[in-house]
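Step one of this worksheet: look at the structure below.
A protein chain is absent from this complex, but the other protein chains hold their places.
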Amino acid sequence: MTNKLTRRGLLKTGAVGGAGLALPTIFTTGAHAFTNEPSGGTVTLGFNVPQSGPYADEGADELRAYMLAVEHLNGEGDGGMLNTFSSKVLEGNGILGKKVEYVTGDTQTKSDAARASAKSMIEKDGAIMITGGSSSGVAVAVQSLCQEAGVIFMAGLTHSNDTTGKDKKANGFRHFFNAYMSGAALAPVLAKTYGTDRKAYHLTADYTWGWTQEESIVAATEALGWETVQTVKTPLSATDFSSYITPVLQTDADVLILNHYGGNMVNSLTNAVQFGLREKVVNGKNFEIVVPLFSRLMARGAGENVKGILGSTNWHWSLQDEGSQAFVKSFGTKYGFPPSQAAHTCYVQTLLYADAVARAGSFNPCAVGEALEGFEFDGMGNGPTLYRAEDHQCFKDVLVVRGKENPTSEFDLLEVVEVTPVGQVTYAPDHPMFAGGALGSCNPGA
Amino acid sequence: MLGLNKKDATLLGVVAVLVIFAPFILNPFPADSAMAQFNAGYPDLMQRFVIFGIFAVGFNLLFGLTGYLSFGHAAFLGVGSYSAVWMFKLLSMNVIPAILLSMVIAGLFALLIGFISLRRTGIYFSILTLAFAEMSFRLAYSVLTPITNGETGLQLTLEDPRILGQTATENGGIPVTNLFGLEMRSTEVLNLGGWTFQFNNGYYMAGALLLVAFYISIRIFRSPFGMMLRAVKSNQQRMNYTGLNTKPYTLAAFVISGMYAGLAGGLMASMDPLAGAERMQWTASGEVVLMTILGGAGTLIGPVLGAGFIKYFENIFSKINEAVLHSWFHALPDGLENAIVWVLEHFVGSGWHLTLGLLFMLVVTFLPGGLVEGGQRLGRLFGRKKDAEEKTATQSTPAE
Partner (left out) sequence: MDAIILQILNGLDKGSAYALIALGLTLIFGTLGVVNFAHGALFMIGAFCAVTLNKLLNLSVETVDPTRTDFLGNPLKVKTPYVETWFGPEFGHAIIDWSVPLAILFSIPIMIAIGFIMERGLIKHFYRRPHADQILVTFGLAIVLQELIKHYYGANPIQTPAPGAFRGSFDFGAMLGFDPNTIIYPYWRMIYFAFAAVIIGGVFAFLQFTTFGMVVRAGMADRETVGLLGINIDKRFTIMFGLAAAVAGLAGVMYAPINSPNYHMGMDFLVLSFVVVVVGGMGSLPGAVAAGFLLGILESFASMNEIKSILPGIDQIIIYVAAIIILLTRPRGLLGRKGVMED
């Protein structure tokens, strides 16, 4: 290191030699071609996951997946999905020969805290990419921060249409599926299983994700002949859903759709079963409950109540394709239990980012974004997948699952009913549910 | 100086020096050393220190002087943030109108809530303020989404009118907040040996406002008005019996305190133009109560210290993960390393809340006057009884 006093604005040079120091340069001008250009032999990724609050367990699972991905990128461990990934540019020597390092932070599942944490990764630790999160509010907030700061954001678990709809950003990419896809995949299975003459009652978490899911499911089921009796918003803070469940009994609805996630889902499902909804017969048909977005981690909290309930999920560890098996094997060997869908999407996002950098030959967010746009790949557990250029959403098969009747272990809660082919869940980029936003242009910072 | 006595002037001077040199003081470790994890001298956290400092100083004007414990102060901060972001969306990206509007709106909101809540005292007052704030939060999160953008938080878009500014920059981005062209987010970096120091425009603007806010707070503490508020705290009933109506005084304190919160909210939005509804939740209101008590309620510098303390833990301790711990102790024998890491990982990373909770208990048990008392004790320990308060400032802040 030099001891000379160097002012970036004056000399327009970084005084950082090859010292292996990742210098935080957010929002500064000059010197670097883009924000946090890695210098030296390492590159830093920022894993921003919920470590406190209701989604802390999901965050912990995401972190496990990230650490596994870093291992594999650096050539340690068994390589996992690197062996099955259709693109072969990653060689297990880090990214572009730079060893991958990482920093972690706590989003607390609050947009403010998540942005603070992401900012500290960018400003203090020199992170070149931010990824993670377990809710859509956080994903959208952090995505717009990354756009402003000029780093890439690889979304974690976020299911709202808005993330790649009206709040899409050029620097943000989502591998996880969305509410529209859930509806498109689920509705035909619902119609096949429960018939096309059904009356649905929706309970919906009263915030943006809940609304987009309700809208998507209502549209998809009505298209197949279902009638929507009522849609009721429930407060996010609700813990006891009894006063929302009993009115269902007063209507002639014969299906209850729970647009809830996490603790809300566990409680509303448990309460619905308590009130005997599943034993009820309405209009000569068995009353049914549907949970459009299933999370295996969360479903454990509802125990026996999930048995036989239909829903959709991004990925499940019991999939038999090569990629899924490789991932489950390395994750299971390292941690002793199978990965969740959140872990899967985070692992894949990290690999996809690394691969895009390697193909672009640069860490520049604009080059990376270009490499990801329109990228087609396979071997990552979801079949052939496209990262669509128009909205940075991955298009791939969607799983329709059902709560398993006779689980063989505490992890064996869901069984795959149908793998809905990608064609059936694809929509036009200007679909009304996704309209209203623009990607804008990519921002390399600096 | 400036109408302050010598002691207060020294205190203000010390705070000014700390604010100006914070980028150095908070970055005591070289950037590539293992201890760099404890550096807090990066723009976002420094901004948070001063902004929450302003918030807590304002809260203390109410609680420290009058004894009225508001449990809904975060509502004013939230309202301030929303006003500022709306100003950025509609008018221009200059922070001055945004901050002014956020103070005005927060002040009006405080006038309304204060007028109603101050009809009651003690815990009844606390619950009334809590009720108003929780209502604001819940409505902002759900029904008021057209105004607040709900769960995601209100943010700028490429379609905003910004009648006095530009809707989008030439290269298709959203313009950035500025003070007459001086970008809030731009940072000068100084590399000095192994050290990296960052000087951020936004931080210095917020810092300057902290000094102004702190100065006004000293003046209020020393004024007849402040005296009156203290009298309310010691015995409101007696005040009323003497035929004096105390409500205008307490209401004035409430509104001033709300405007401080609005200023903090406006500044938060100016540094990072997004306003989330969680800013108004009861946990956020509780946080400023904790900051003030932790630092030392009723003292001038205490709330600022408390704010720094809590924000430091939230932002620094939560980022220490297992890998970092292993890198610190890798020189030790394997068994010992794993044992130490196993113990410590309960307290850092996802366990940062545990550390914070334990520290709350320890501080309040052993330092009844908060961190300020800790500083005073240290001061006495070194045998310099005079300027105890000044000592506090210099002793405690570098530890942040």
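All chains are identified by letter, namely A and B, in their written order; residue positions are counted from 1 within each chain.
Convention: a contact is a pair of C-beta atoms (placed from the backbone, for glycine too) under 8 Å apart; a residue touches a chain by one contact, two chains touch by 3 or more.
Quick caveat, the model's predicted, so the values are computed rather than measured.
Colleague: With the missing chain put back, one of A:88, A:329 or A:431 would touch it. Which one?
Modeller: With A:88, A:329 or A:431 as choices, the missing chain is touched by A:329.
Colleague: For the chain left out of this view, which of B:16, B:100 or B:131 touches it?
Modeller: Spelled out, the listed residue whose C-beta touches the missing chain is B:131.
Colleague: Please pick, from A:39, A:107, A:267 or A:364, the residue that touches the omitted chain in the full complex.
Modeller: Checking the options A:39, A:107, A:267 or A:364, the one contacting the hidden chain is A:267.
Colleague: Write the list of chain B residues that the hidden chain touches.
Modeller: Looking at chain B, the ones touching the missing chain are residues 63, 67, 69, 116, 119-124, 127-128, 130-132, 134-135, 138-139, 142-143, 236, 282, 286, 289-290, 293-294, 297, 346, 351, 353-354, 356-361, 363-365, 368.
Colleague: Would you write out the residues of chain A that touch the absent chain, in ascending order?
Modeller: 52-57, 60, 206, 230, 232-235, 237, 239-240, 242-244, 246-247, 249-250, 263, 266-267, 270-271, 274-276, 279, 297-298, 300-305, 317-318, 328-329, 332-333, 338, 408-409, 411-412
To be clear about the criterion, only the chains that are shown with their structure count from here on.
Colleague: Could you state the distance in Å from the CA-based centre of chain A to that of chain B?
Modeller: About 33 Å separates the centre of chain A from that of chain B.
Colleague: Applying the document's contact rule, which stretches of chain B touch chain A when the two form their complex?
Modeller: Per the stated touch rule, the residues are 31-32, 39, 42-45, 48, 138, 141-143, 145, 150-153, 155, 157-158, 168, 171-174, 176, 183, 185-194, 196, 198, 272, 274, 276, 278-279, 314-315, 318-319, 321, 323, 349-350, 352-353.
Colleague: Going by the contact rule set out above, which residues of chain A touch chain B in the complex?
Modeller: 1-3, 5-9, 14-16, 19-21, 23-29, 51-52, 56, 59-60, 63, 67, 102-106, 110-113, 115-117, 119-121, 123-124, 135-137, 140-141, 144-145, 147-148, 162, 167, 206-209, 233, 235-237, 437-438, 440-441, 443
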